[in-house]
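One protein chain is absent from this view; the other protein chains keep their places.
Moving on, here comes chain A:
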Amino acid sequence: MSSSVATPSSPQQDPPAPAAPTTTAARTAKRPGDVIFSGLSIGSGLLIFLTLALVFIFLLIRSWPAIQTSRELTGNADAVSLVQYVAPLVYGTVLAALLALLMAVPIAVGIALFISHFAPRSLATPLGFLIDLLAAVPSVVFGLWGGVWLVPRLEPLFFFLNEHLGWIPLFGGTVSAPMRNMASASVVLAVMILPIITAVTREIFLQTPRLQEEAALALGATRWETIKTVVLPFGRSGVVSASMLGLGRALGETMAVLMVLSPGETFSLRILQVGQHNTIAANIASHSAEATPDVMARLIFTGLVLFVFTFIINAIARAIVSRTTKS
């Protein structure tokens, strides 16, 4: 019975077998699953490029009226100068993001090290979970919290800094309550970007090869020395890329800044003085609702600047990461 089933099928199977050396390669390359999957993944990859390009084109087209009528292009002294309009906003955006990063990164690295290397496991797991949760809190909630709760509580600190360290330009100027200033806004931003930086750096620190840590311990390194000689060098590029993620978020953050900062458009370093700075994102959000077509085009132009700016910062971050991982 079995042989009668086998014989009819064998002539059908035989022909491909001798020809196998020439056809298997072509045949394995064309399995439908592979074709569909590679098509899908290539398509998804291209979609990213397409989306980015479309956003860029949209921004360019919609901001074109502003560019066209700007003082820079027309040479007309009465026209609005785009450079003069955008520059303080760029300055404010970068200042807010850098200050936030300056405050958040050391704390984030500290928390990440605590979770990965110091806390007992019974504490590390819930703490890590909590950090992840914090990363999911909407920015408008941080904004509310910052504006209503944090700002009044920062008053004594800011008065103190102004009084005793006022000779440093950063803390100089006239300081008055409510503290709707750059310092408050960047503190709220720092709190916002803290979870994402912590979460990424913690993952990196946890990946430190066990053998490397044991090498340091076996030499008689204390826990801190182990971290200094092995964990931090290993995690350096991860800390940089986590910081850049945080920076990207801080640059584009809208609601938290809008709800805390009282805007201005100077290039002042005085982060304690109210009404000095504004960020691109907050400026767009506060003006877009009642904007005339002219103003709208100008706002979209600032959006274009922010877009290009974040792009450049990410490219720099990539370069730093790839250089540190290579060496």
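Everything below uses one rule, namely that a contact is a pair of C-beta atoms (placed from the backbone, for glycine too) under 8 Å apart; a residue touches a chain by one contact, two chains touch by 3 or more; residues count from 1.
Following the convention adopted for this analysis, contacts and distances are computed from a predicted model.
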Chain left out of the displayed complex - its UniProt protein name, from "Phosphate ABC transporter ATP-binding protein PstB", "Multicomponent Na+:H+ antiporter subunit C", "FtsX-like permease family protein" or "High-affinity zinc uptake system membrane protein ZnuB": "Phosphate ABC transporter ATP-binding protein PstB"
Absent-chain contact - pick from A:L73, A:L130 or A:L219: A:L219
On chain A, residues whose C-beta touches the chain left out of the figure: 121, 209, 211-212, 214-222, 225, 229-230, 233-234
